[in-house]
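Could you have a look at this structure, given as C-alpha cells, before my questions?
For this view, one protein chain was removed and the others were kept in their places.
Note that the chains take the letters A, B and C in the order they are written out, and that residue 1 is the start of every chain.
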Amino acid sequence: MVEHIAQPPAAPAEAGAVLTLVEAVRAALWEEMARDPRVIVLGQDVGRKGGVFKATQGLLAEYGPWRVLDTPISEAAIAGAAIGAAMMGLRPVAEFQFADYIHPAYDQIVNHAATIRWRSVGGWGVPVVFRAPFGAGVRGGVYHSQSVEALYCHIPGLKVVVPATPRDAKGLLKSAIRDDDPVLFFEHKWSYRRYREPVGGPDELIPIGQARLDRPGRDLSIITYGVGVHHARQAADALAAEGLLVEILDLRTLAPLDHEAIARTVRKTSKVLILHEANKTMGIGAEIAAFIAEELFLDLDGPIVRVAAADCHLPYNAAEEDAIIPNPDRVYQAALRLARF
Amino acid sequence: MVEHIAQPPAAPAEAGAVLTLVEAVRAALWEEMARDPRVIVLGQDVGRKGGVFKATQGLLAEYGPWRVLDTPISEAAIAGAAIGAAMMGLRPVAEFQFADYIHPAYDQIVNHAATIRWRSVGGWGVPVVFRAPFGAGVRGGVYHSQSVEALYCHIPGLKVVVPATPRDAKGLLKSAIRDDDPVLFFEHKWSYRRYREPVGGPDELIPIGQARLDRPGRDLSIITYGVGVHHARQAADALAAEGLLVEILDLRTLAPLDHEAIARTVRKTSKVLILHEANKTMGIGAEIAAFIAEELFLDLDGPIVRVAAADCHLPYNAAEEDAIIPNPDRVYQAALRLARF
Amino acid sequence: MASEEQSRASSPTTELVVESASEATPLDEGALLLRIYRLAVLTRAVDERLWIFSRQGLAGFVLTPRGHEVAQIASALTLRVGHDSAWPYYRDMAVGLTLGVTPYELFLGALGRADDPHSGGRQLSMHLSSPRLRIATVSSEIAAHLPQAVGAAYAARVLGQDSVAVCWFGDGATSEGVTHEAMNLAGIHRLPVVFICENNGLAISVPLALQMPIASVAARAAAYGMPGTSVDGTDALAVYRACQAAMARARRGEGPSLVELRVPRITPHSSQDDDSYRSEAERAAAAAADPLPRLRRELLARGGWSEEADERLVAETRAAVAAAADRALAQPPPPPERARRWLFAGDPPHPYLAQLERAGRAEGDRHG
Partner (left out) sequence: MASEEQSRASSPTTELVVESASEATPLDEGALLLRIYRLAVLTRAVDERLWIFSRQGLAGFVLTPRGHEVAQIASALTLRVGHDSAWPYYRDMAVGLTLGVTPYELFLGALGRADDPHSGGRQLSMHLSSPRLRIATVSSEIAAHLPQAVGAAYAARVLGQDSVAVCWFGDGATSEGVTHEAMNLAGIHRLPVVFICENNGLAISVPLALQMPIASVAARAAAYGMPGTSVDGTDALAVYRACQAAMARARRGEGPSLVELRVPRITPHSSQDDDSYRSEAERAAAAAADPLPRLRRELLARGGWSEEADERLVAETRAAVAAAADRALAQPPPPPERARRWLFAGDPPHPYLAQLERAGRAEGDRHG
C-alpha cells in the first residue's frame, strides 16, 4: 500500500515562503504534527490521496496511518471520534471533504463538541479542529458550493474561523490546533490557489477572535471575510478612482466576533457595507448589522448595507451561479450608492 | 397490543372550543388526518404512548399503525423517510421528540427537504411538516430546552413557523400540512398547557408568512414570537402603567419573515425591541434588526434593542436558567430604557 | 396490526419475465443479453463523449459508470418503468439510459443547459431526475437517498400501490449512519425496497479494508432481517436474476433485500481525480474486468450476433450519440434571472420538463 502513496512533497518551507492558501493549510498541519505528537488528522481521502484538494498531501508518509487516518464515509463518526479522542488527550483535526457534507455531523458538533466543557463544569475539554473547504464560484453545484459558517455562530461554545489569505490561514490554523476548545475552520476553495503571499514561520500564531484591518480608509467600511476580502479589494481599487477611500476589515473570526474592531471602523467611517458570499438572510452579516444598530446607532450616517448571496442554493451552471453570488462589481455599485447616501 | 393503547380521547371539538396549545396541535392533526388520507404522522412514541406531550394521543386508535408510526430512534431516517414518502404523494408530519434531537436530521432537512424542488426544477416536491416541541423554562437541561428555529432560517427552501397561541397553533399547523413545501413547526413546550383560548374550526387556516398584530400601540414596538408574546404582553401591561403604549407584533412565521408587517410597526413607533428566547447572537432578531437597519434606517428613532438568551446552553438548575433566558421583567426594563432614549 | 390488512400478495413473476422498460413479454436469455449489450454500448458511447467534453472544458465534472454498466443495466431492467420508483446515485448513467432517459437529456445536464429536464443545469452531470419515469432527483451526497427510498416504499404501502423502491449506491455509502437507519426501518416493516450496492472496492481512494471490517456488503443484510446476495456485477444474467428475485420478493410483500454487485472501477473516481493512489497493477486489473468485451464475447459465442452486427451497432450508436451531443451543445444556458425559480411551489413549470412529462403521460395513456 505504501508504495502507491503520492510522492511525499518536501516538508513545508520556512517563514517568508510564498504559498497559496491550500499550501499554507498543509504547512500548518505539517508543522503542528511535527511539533506535537498528539495532533492527528482524520477524514475521507486525507491519507493515500492526500485530500481532494491536496491539503494533507505527504502527511501519511511522514506521520503514518495512525496519525493520518483515511476514514469511511461516516461524518458523524469522524466528528464523534475526534471529540472522544480529544477528551482523552489528542488534538484531532477532522476534515470534511466539502463543507456541504458537514451536516451529517451537525449533531456531534452542536450538541457535543459545543457543550462538553460547559456541561461538565470544565471537567472535560474538546480541543478539536473541524476543517472544511467551502464556498462558491467553482461550478460545483448544490453540494460543492455551500457557505455553512453562519450555521455555527448561534451555538455557544464554538469558535468559527475563516481565513482570507495564506498567511492568516497558516497562523490561524496553528492557533486553532493549539486552542483548547472546538474550532470550525472553513477554507474558501475558490481562493485555495488564486493568491500567493509570504507566510509566517513555525512560530507565527495569529490569534483567534481578532479582525485584521486589511486596508485603512475614510469614507466607508467594508466588513467582510474569506473571498469577500478579495472582492472588497477590487471594489475598493475601483472606488479609489472615484475619490472614495474604503476601509476593509477582514473579520477572520466569525465567532467570537471582534466587536471592538467593528466599532472602531464604524466610528471612523460611519458607513458600513457588510459583504459575504453566504446567503444574505441570517448570514453573519445579520449579526454584525444588529450589533451596530444596537450599540453604535448614533455613530451611523447611513443604512447598513449587506451584499451577499441572493438566498438561493448554488447551481452548477455559471449563468445562474453568477446571478446569485456577490462579485466585485456588485460591491462597487452598492458601495457607491451608500457613499452617496 | 391494541388493548394497551391509552384510551382514545374524544375527537377534537368544533370552532370555538377552548383549547391549550398542545390540544390545538392535536386537534389540527386529527382534523387533517380525517380530511386527507395522505396525511401520516411518524416519530418516536407518537403511537402507543400518544407522544411524550400527548400531542398525538388517540391518533393510533383512530387512524391505525400505518398512518401513525412509532419509529425507532433514527432521526435521520424519520426525516428521510418523510421526504421520500412526500415525494411519492403522502403528506407526512414527522415529530422530533424534542427540538434538541432534531440535529441528527439536519442533513436530511437542509440538504434534501430544502433543495429537492429547486434542484429538480420543480419536478419533485416535499410537502413535509417537521414538528418539534422546543424552548426553555421547564428545567430540562441542555437537551430538553433548546431553541433551534434560527438554525433553519439561513436555508432557502424551508419555511419556519412558531405559533404563540392555541388558535394560531391550530390554524398554522393545518396550513403547514396543506403546504406543498417543507415546513418546520416549532411548539414552545412551556406554553403547551399554560394558556387556553377558543380555536378556529376545521376550515380555519392561518396563512404562513403573515405576522399578527397582537396588540396595537404607539410608543415602541416589541417584535417577537412564541413564548416571547406572553412575556411581551406582561411587560406591556406594566409599561402601560408608566403611560407607555407598546405595540406587540407576533411574527408567527420566521421564514419567510413578514417584512411588510415589520415595516409597518417600525414606521408607526420608530422604536424597536426584538425579543426571543433563543440565544441572542445569530437569533432571528439579528436578521430583523439587519433588515430594519438596511431598509428602514430613516424611520428609526433609537437603537434596535434585542432581548434574548445570554448566549449559553441551558441548565437544569433554575438559578442559572433564569439568569440566562428573558423574562417579562427584563423586557420591561429594556423597553423602558429604549422608550426614554 | 392493521398493517396486515394492507399487505397484499403481488402478481406472480417467473424469473426471466421482463416486466420492465416498456415490454412485459417473456424474453429468452439471448435477447436479454443483447438488450443489455445495446444499452451498454450506448452508455459507453455517451461516457466517451462526456470525457471529451470534460477535456474541452465544456463539462465541469464527469462521473463515469465505466465498469458498472452491466450491473446498472441488468438491475434497472427489472423495474416496471414509471411504476417502481428508482433511487440511483451519481454514477448511475446506465440506470437512467435503461429506464428511458435519453443521451440528449444527459448531455443537456452535463453541459449545464437550460433545457436539462433533470435539474435545468443546476446539478453536476448524471444527477438524474424524472417524475414521469419515477426517477428521484439524485443528489451528490452519499447515502442520503436511502431513507428517502424507504419512505417511498412506505408511501406505496399506505397508498395501496404495488410499487417497489429500488435504490442504488456505492460501497462507500454503507458506512453512513443513514444507511443503517434506512435498512433497519425497511426491515422492521417489510417494505418493498431493493437495495443495490455497486461495490467497486473504493470510496474515491479509500479501499474496502479501511471502510469495513468484513469482506462482504451482502453479509450485513442479516442485521436487518433481509436476504443478502453478492454477485459478480459483470455477469449480466447473474445480476438480472438476483435483482429479479429481490423484486419478486418485494412484490410478494415479503420485504426488502440487499443485492451486492461486485464491479470494477475502470477510470479515476471522476474527471477531477488522478487515481494516483492505485498501483499500475490495480488499475490494469480493473480494466481487465471490463464487462463490455466479456458480454460481447458471450453474445458472439451464443450465436445470433456477429462481428459485423457489432461494428454496425457501435458505429450507429456513436453517430446517434454524436448527433445528440451536437444538439445539446447548441442549446443555451439558463437565463440568469431564473436562478431562484422553483425554490417553492407555485412557479411556472420548466418548459422542457413539462413537455417530456406531457409526452410521457400521453404515451402512458396509449399503453394503459
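Here is the rule we go by: a residue touches a chain if its C-beta (ideal position, glycine included) is under 8 Å from a C-beta of that chain, and two chains touch if they have at least 3 such contacts.
This one's a predicted model, so the numbers in the text were calculated from it and none came from an experiment.
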item: Omitted chain's touching partners, listed by label; value: A, B, C
item: Residue, one of C:Ala31, C:Leu58, C:Leu159 or C:Ala219, that touches the chain absent here; value: C:Ala219
item: Full-complex contact with the absent chain, from A:Arg67, A:Arg212 or A:His276; value: A:Arg67
item: Chain not shown: contacting residue from C:Asp84, C:Glu141 or C:Glu181; value: C:Glu181
item: Residue touching the undisplayed chain, where the options are B:Gly16, B:Pro72 or B:Pro207; value: B:Pro72
item: Contacting the left-out chain in the complete assembly, out of A:Val25, A:Val46, A:Leu59 or A:Ile83; value: A:Ile83
item: Where the missing chain touches chain B, by residue; value: 3-6, 44-45, 47-49, 52, 70-77, 100-101, 104, 139-144, 310-313, 315-324
item: Absent-chain interface as seen on chain A, which is shown; value: 1, 38, 40, 64-67, 71-72, 74, 76-77, 79-90, 92, 104, 107-108, 111-112, 115-125, 156-157, 179-181
item: Contact footprint on chain C, counting only the chain that is left out; value: 175-181, 184, 187-188, 190, 209-214, 219-220, 222-226, 255
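In the analysis below, only the chains that are shown with their structure count from here on.
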item: Remotest chain, chain B as reference, centres from CA atoms; value: C
item: Computed distance of Cα centres, chain B from chain A, in Å; value: 32
item: Whole-Å gap between the CA centroids of chain A and chain C; value: 37
item: Chain A, residues touching no fewer than two other chains; value: 76, 100, 104, 142-143, 311-313
item: Contacts with 2+ other chains: residues of chain C; value: 119-120, 122-123, 127, 139, 141, 177-178, 340, 343
